[in-house]
Structure formats: structure tokens, C-alpha cells
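As you look at this complex, bear in mind that one protein chain is not there, while each of the others sits in place.
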Amino acid sequence: MRLSRRIVILLSACLIIACFGISRIAKAANEPYKIGAIFSITGPASWLGEPERNTAKMIADKVNAAGGINGHPIELIIYDTEGDETKSVLNTKKLIEKDNVLAIIGPSRSGSSLAIIPTIQEAQVPNISCAASIKIVQPVSERKWVFKTPQPDSFCAEVMFEYMLGKGITRVAIITISDGFGDSGRIELLEAAKKKGITIVADERYGGKDTDMTAQLTKIKGTDAQAIVNWSIGPTQVIVTKNVHQLGIKIPLFQSHGFGNTKNIEQAGGAAEGVLAPIGRLLVAERLPDYHYQKKLLMDYKNEYMEKFGAEASTFGGHAYDSMYMVIEALKAVGPDRAKIRDYLENMKGFVGTAGLFNFSPLDHNGLTKESFEMLKVKDGMFVIAD
Amino acid sequence: MKKILSAYNIRKEFGGLTAVDKVTFDVYEGRIQSLIGPNGAGKTTIFNLVTGFSPLTSGKIHFRDTIINKKSPHKLVHMGIARTFQNVLLFENMTVLENVMVGRHIRSRCGLISSAFKFPWVFREERAIRHKAMEELSFVGLEKRAGEKAGSLPFGEQRAVEVARALATDPVLILLDEPAAGLNTHETQKLAQLIKQIRDRGITVFLVEHDMSLVMDISDHIMVLNYGEKIAEGGPREIQNDPQVIGAYLGEEI
Amino acid sequence: MNIKNIFIFILMLAAIVIFPLFVPNKYYISVMVVVGFNVLICIGLCMLMGYAGQISLGHAAFYGLGAYTSGVLCTKYLFNPWLAMLCGIIITGGVAYLIGVPSLKLKGHYLAMATLGFGEIVFIAFNELSFLTGGPSGMTSIPRLSLFGLALNTDLRFYCFTWVVVLVTVILSINIVNSRVGRALLAIHGSERAALAAGVNVPAHKIQIFVLSAIYASIAGSMYAHFVTFISPSSFGFMKSITLVTMVVIGGMSDIWGACIGALILTVLPEYLHVFHDYEILIFGVTLMIIMILMPKGLFVGAMDGIEWIKSKIFRKTNEKDTVGI
Partner (left out) sequence: MSIFTKILQYIFTGLTIGSIFAMVGLGFNIIYNATDIINFAQGEFVMIGGMVMVSLTKGMNIPMIPAFFLTIIIVAIVGILLERLAINPLSNPSIITIIIITIGASIVFKGLAMLIWGKDTFILPAFTGETPINVGGAVIIPQSIWVLGITLLVVACLAVFFEKTLLGKAMRACATNRKAASLMGINVNRMVMLSFALSAAIGAVSGVIITPISLMDYHRGTMLAIKGFAAAILGGLGSGAGAVIAGFLIGIMESMGAGFISSGYKDAIALVVLLLVLFIKPTGLMGKSELR
């Protein structure tokens, strides 16, 4: 009786596993160019990895459908880091040693990105990170093989404070998430504040799985702050936004560039009204003038993504978009050679991407300027360019 | 005769309920001394107090010349007090021999580090432990069962293993908590033999038992407990004729 | 060591020597290095859980303490890595002692919660003490180890180093569990009251093995820090503790070899589950549950029982007792 039930469970499990196994059929191709990617597709930062993976896949399919790079199809190999550093390092090694890829894009998170740098440097494989922290590409002397596409946190902090100064705001409360992203943001905020002459009157933190930040915000409410800056990615941004609204805090709320997803506005409901955030132009592509150098590219990406996945594109996917096309361009120019790809990337100038205009140099492996950010404001449930 | 254990005015409360109330008694060396009384009289509680398994509320217990009120059980074993349990507590996942070998723990010294590196004296000590454990097993007549899992033995033999384990600690005083419970007549007879043999080895036996014929048969001295208080004390004959004891046991067979 | 242990040990030794010769690419060497770390922790955890019967849902904290002590001392105070590793052992052992003394008085689920809570507190400390630990972004450029002037800078060298450590640990641990101390631990697992009555100093032995298992985890942590050269708190959180316990239980916690096999399987399994993409988590969970339902004592013990069962079928021994876990 007991035995038979256990056998049934065992058999059904085997069946499930077998079904999945069969559905995988390998396809052979003519000298493909192998590009590796590691994103945090599952786990606590899956909202980053998901659009990144989708975008990378979409581009690979598109290029392959158009005949590949100089006739060579792209073979895109994607691994999931689950947001975990050990897995990131192992997956990087796997891409380099097992799959023998020409370049690696990702990971999604700053922590993972920093973790894989020693491996990347040692194996000498070009890597274009999709994570924010500026530490990933600095100092360049120790980051010879590492590039990154997202705007650095320091720009975000500076753009924010410059905007505030323009509005006469000098006393600011900051509230950050305690993970790699928030931590890096917090450091940049404190530094930029010093540089720009802004006083930080409160410095609060919260955990990535917290469901209520009222306590921290109550503390902030008791200060004489003229503005609040929240620095996080994911659902916590929405909760902070709602809590600020609920507590009846009237001073403006600034969010980091992690706010770059229209879903956030939708979920925060009315509370998001008036929220300010420096973000890449992807979210306001429709409202850019036609002559803007990014307009066509952004609109194309947005429409394609919507068509293929039925969801709004986010700036995170955009980082993967930029990384992919950079590698593709390099491959087109110099062919399958890791060192040559790196050299090509380092000297790439005037590359138009979703984040802005990239001008790499041996001293700058990010290549963006503050211009790549636009201060956006939520108005009537949409992002508009703030005045 | 020398006192080996003496309790003075010991008292135990469990959340306001008095289980043992101001009991004073002595156990003399080289005897079989029994503690009897109706169910719930506080016999096992006294055993737990003596062996350090539960702390006294008040009073004093001397073992030879030392006050042992606050000593932990393993220290008392080291001093020479061993015990068995009413409902037999064996390490069922270990073999019979291993069970008895655990009893040698307190008389051996090899620690974590010497065990890990298997220094030569570890082998020597281990051999001695095994030898002594086998001796105790044959003493209780179970040398043939040494390799079997303790949990698979019949109940009577499990009890014997427990006694062997207690003996392996080299005790001077052994406390047996209802050793005859659950045994048949034949087994009880063997047990009586065994207890006498233990005494003949020079080990004092302190016994809690319900089987009156066994108690009367082997005891040198008997103490009677009722509702946590000592009501009588003396040789088997005296006790059998004590009106207070008969009163306490009214309804129960003596 | 008895014949079974010697046999399995030789098998393991052979596998470790042969593996790098036939491995298709270097990547699998680094996977095996990580397997080595997990095996190391799981051996300690197995002695704690399987032998002494004490649960711990906070062992990732000890792993992290080892890693962070090495990381901090080597990068901030420029210690020699070996000295830092030793400091890690001392600090972790000390912390384990301090938390173990009150915690190990607790039983069952209460002990589980206490260790879980301790693990979380340490995890929060890693995040918050950013002046030391670099906070949530972690710390980079931890130096590599070198042994007798030979830098352990390739995966293969680190592989050899790791597995030598593991093999030595295995021998020591098997000696321990088959000794007077191991017997005492099993006794505690069986019945604490009976162990006390037999003269076993129960609290001291529990603490001792708790500290020892913490030290194993600390060594693994230090090695991890020097291998990956980057550490951040997220590698040492609650989920890591759970994974470690799962490894030990799935492998079979009543045997050191079970813990080793559990660590191997649960580290390597995700590599293969990868082909299932988004179904990976689901299949992983289902696999866990099925193993536990079918073989509650774990794979190794289950397999051993299976071998016994087959033997008894072949030789038609008189005792027809059903020893199989199913």
C-alpha cells in the first residue's frame, strides 16, 4: 500500500523529468560565434535578469534571422546567477572554459559583477557588465577586460543633486536598501552631497524583503528635510512611494535610476504622482523630439520588445541591448578574437545605445556622460521630462 | 556499618506540588536497601534527586563525605553512583556492546584530538574498554548478544543491558528503578540472583521496586514512602507487620 | 577504520586523482573545488546533526565568519593568509562556543530557531559593519593562498589543496565518530538522560562537537574567500544554511560518507538541472521531496540498506528482516 504509493510518486517524477529532457534538441550550425551571458534570472533580483535575458535572446534571434555576423550565426549561451556570487563566478568559469565564449555580457547585479572580475581578468575575456556600480570599471588599470553599459550611480546622484540645487533644495533625507545596489548608491549620494554642498539630514536603510518602511519614514518626517531620496530596485521602491504618500509627507520624493520601469507607477497607484527620478530616455522615447539621436533606436527597441514579450521594455533590458550590440559590432569588425574584441571596445566612439552616447577610452570603460540621464517626473501616471 | 549515602530533610516541589517532603534516610555500604511505596509516593523523584537529574528544593544529600546537592549526573557517576531507569533507556541505534561501552566513558580519557589522530594509547584504551564491557555483559549473561542492535532485544534482556551499562561505570552505589517491572517470574528470579551478585561484588544496591516478594526476598533494609513522606523503615519482617505500611498499601497486595 | 570505510576511502581517493585527468574541461575542476568546500562543512554538520542529534540552521554564519575573517585580515590588515585562516578558526570557534553554551540547552525546534536567529544576526552584521566588511557590496581583491612558495593560483592547484584538506578531514572525522567521543555523541542522540546516567558529560560534548563543526565551516569559508577572491554577505545567508542541512540529510546524516555524497550531489545537480531553465527550481524541489519521502534516511544509508537487502536475497540468510528503507 505504502510501497505502491511511493512507486507512483517516483514514476510520475521520472516522467516529468523525461518529458523536459526530450524537448531539448540541439542544433548544429556553421562556425557560430559564441557569446556568453549571465543574468540573475531567478532569485531576489529576477526583475533585472528577466528583461535582460529576453532582450539578449531577441537580439540574437534577430541577427541570426538576418544571416548572422558576416555569415556566422550567434550562439548565445545564458546562465542564471540566481543573484548569488558563488554561482556567478562558477558560471563565468563555465562560459570561459566549457563553452569557450568570445565575450561575456552581464551579470545583472553589482555584487555579482565585482565577484567575477578576478576570473575575467585572469582568463582575459571581454566582459560588458549590466550592473550599476562604478567600482566595476574603476580603477581601469585593474579592470582591463571589463566594461559596463548602465549609467554609473555617481552620475545619478549628481544629476539629482544638481536638479535639487536648481530648485533651492539643500537639506535631503536619504533612505537606501541594504544590498549591493543600495549600498553603492548610498556611498555615491554621501559623496556627491559633499561635493555639491547638500546636507544629508537623515540616512536610513531597510532590508530587501521588508514590507513596510513607515518607521524609517516617520523618522525622516521628524527632520527638516526638503526632499527624500530613495535608492533601491524592485518592489521596495513602490512600498516607499506608497508609505511616503500615506504618511502625508509633502516634500518631493526622488528615486534612483532603478525606478526605470513603468510597472512601478502602475503598482504605486496615485502615490507615484510627482515622483522624480533621473533615468535613461527609454521611458520617454515617445516624447523625445524626432531629431533626437536616440529616438529611433529607443522606439524600435520598445516596439520590438512589446511585440515579442507583450510587456513594456525597461531600462534594465536596455543595458543588455547595448551590451549585445557592442559585442556584435566588435565581432563584425574584428572577428572571433578575444583580445581584438577588447581593443575594439576600448576604442569604440560614438556608439548610440539605449542608455546614451558611449565613447569608450583606455581611461573610461563606461563611456557615458551625465547627459545620458534625463530627470523624469511622474505625471498623470506617465513619465515626462521634468522641468 | 558505614553510611554511603545520607539524605537530610530533602524536599522537592513541582510548581507548588510537593512530591517529596522532608525525607531523611541513610543508605549503608554493602547492603541491598529498598525503597517502596504506593504509586506516586515519590520514589522515582528521590532517585532523580540523588542522581542529580532534578534539583532539590531544599535539604542536603551526602555521598560519603561530600555534599552532592548541585552536582550534575555525570559527575555523580564519576563519584560512583550509577542508576537504571524505570522504563529502560537504551541507545537503541547502537549495539548491545556499544551500549555497555558508553558506560566506560567516565572511566576513560581519550578526547577529541587524540581520537582524531588515533594516537597509540587510543587503541590501548579502546581495547580495555571493550574488554571491560564484555566482562560486564557476561556478568549479566548477555555476551552472546554483544553484536546485536540494542533495540531488537526482548525487554528483559534490554533491562539486563542497562544494568551492565551501569555496572561498567565502576559504581560503589547502584540505584535500580523498578528492575522487575515487565519481567516474568523466571526472569524475576534471575534478577534477584543478579542483584545479590552485585552486592557480593561489594556494590551497594539501592532499589525501588513494586514486586514485594522480590523486595522481601533480597532486601537487607526497607524504607516506605507515602505521599512524599517516609512512614516506616526497618528489616523486611518489621515492615511486613507495620500497621502504617499496611494502611498505606490497603487495597494493594503486599 | 573498518573495511567498509577503507574501501570507500580508496574509492574516493581514486576518483579524486583520476578526475582531473579525464575531465573534459577546467570548469568542472572549479565545480569540484566548491564541492570540496561543501563536503568540508557537511562533514562537521553531519557529526553535529547525525551523530550528536543537534540541529543547526545557522551554519552559513560560521562559513561566513571564516571567510570574512580571512578577507578582512588579509586585505585591511595585510595578514598572512594562513595566519588569517588560523585567526578565523579561533574567532569562529570562540563565537560558536559563546552561542553554543546557551543554545544547546534548547531542544528540537527551539534549537532550530535559535541557530537560525543567530545565523540571521551574523548575516545582518556582515551587511551593516561596512567599515570592516564592505557592506552588501562585498569585498574584493582577497589575495590567493600560496603553499611552500607555490601560489595556488590555478584551479587545478586549488583542487589538489582542497581535496587534500578534505581527505585529511574525512580521516580525522571518521576516527572521531568511531571512538569514545563518537560513541558518546551517538549516546546523546539516542537519549540524553541515558547518556547522563552512563556518565557522559552531555553539555560539554554537545558544545565540543558544535565548535568543531563550526571550525570546519570556518576553514571552508577561509578557503572559499581565497579561491573566489571576492566575498559578499549574500553567499552566507539563511538559504546557504538550509542548503547545507539539506545536503547532509539528503546524503544520509547517520554516516559521514552520506554527508559527502549529499554535498557532491546537491552541488553538481543544479549544473545538470540547468537545461530545464525556469523549471529548474521546480524540479529541484520535487527531487528533494521525492528523495526524502522514499529514503528518509538519505541516499547513502538507503543505498547501503539496499546492498544489504540484495546480499540477504542472494545468500538467503536466515534473518528475513526487512532492512530496506522503502
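As written, the chains take the letters A, B and C, and residue 1 is the first residue of each chain.
Keep in mind that, in the parts below, a residue touches a chain if its C-beta (ideal position, glycine included) is under 8 Å from a C-beta of that chain, and two chains touch if they have at least 3 such contacts.
Note that the coordinates shown come from a computational prediction; the quantities given were computed from them, not determined experimentally.
Colleague: For the chain omitted from this view, which of the shown chains does it touch?
Modeller: Per the contact definition above, the missing chain touches A, C.
Colleague: Just one of A:124, A:199 or A:246 touches the chain that is missing; which is it?
Modeller: Considering all chains, including the one not shown, the answer is A:246.
Colleague: For the chain left off this view, which of A:215, A:363 or A:385 is in contact with it?
Modeller: Considering all chains, including the one not shown, the answer is A:215.
Colleague: Could you pull out which residues of chain A are in touch with the chain that's been left out?
Modeller: Counting only chain A, the missing chain is touched by 2, 5-6, 9, 42-44, 46-47, 50, 178, 204-207, 209, 211-212, 214-216, 218-219, 221-222, 234-235, 238-239, 242, 245-248, 263, 267, 269-271.
Colleague: Please identify, in ascending order, the residues of chain C that touch the omitted chain?
Modeller: 49, 55, 102-103, 105-110, 112-114, 116-118, 120-121, 124-125, 127-128, 238-239, 242, 245-246, 249-250, 253, 278-286, 288-289, 292-293, 296
Operating definition for what follows: only the chains that are shown with their structure count from here on.
Colleague: Average the CA atoms of each chain to get its centre, and name the chain whose centre is farthest from that of chain B.
Modeller: Taking each chain's C-alpha mean as its centre, the farthest from chain B is A.
Colleague: Which whole number of Å gives the spacing of the CA centres of chain B and chain C?
Modeller: 40
Colleague: Express in whole angstrom the distance between the two chain centres, defined as the mean CA positions of chain A and chain C.
Modeller: Chain centroid spacing, chain A to chain C, equals 35 Å.
Colleague: Indicate the whole-number Å distance between the mean C-alpha point of chain A and the mean C-alpha point of chain B.
Modeller: Roughly 71 Å separates the two chain centres.
Colleague: Where on chain C is chain A touching in the complex?
Modeller: Interface residues on the chain C side: 24-28, 30-31, 34, 127-128, 130, 135-138, 140-141, 155, 224, 228-232, 234-235, 274-276, 278-281, 283, 286-287, 290, 293-294, 326.
Colleague: Which residues, counting only chain B, touch chain C once they are in their complex?
Modeller: Per the touch definition, chain B meets chain C at residues 51, 53, 72-74, 77-78, 82-85, 89-94, 98, 101-108, 110-112, 115-118, 122, 125-126, 129, 165-166, 168-169.
Colleague: Quick one: which bits of chain A touch chain C in the complex? Just the residue numbers, please.
Modeller: My answer: residues 3, 6, 9-10, 13, 16-17, 20-21, 24, 41-42, 79-80, 83-86, 89-90, 93-94, 96-98, 110-111, 114-118, 133, 135, 142, 178-180, 182-184.
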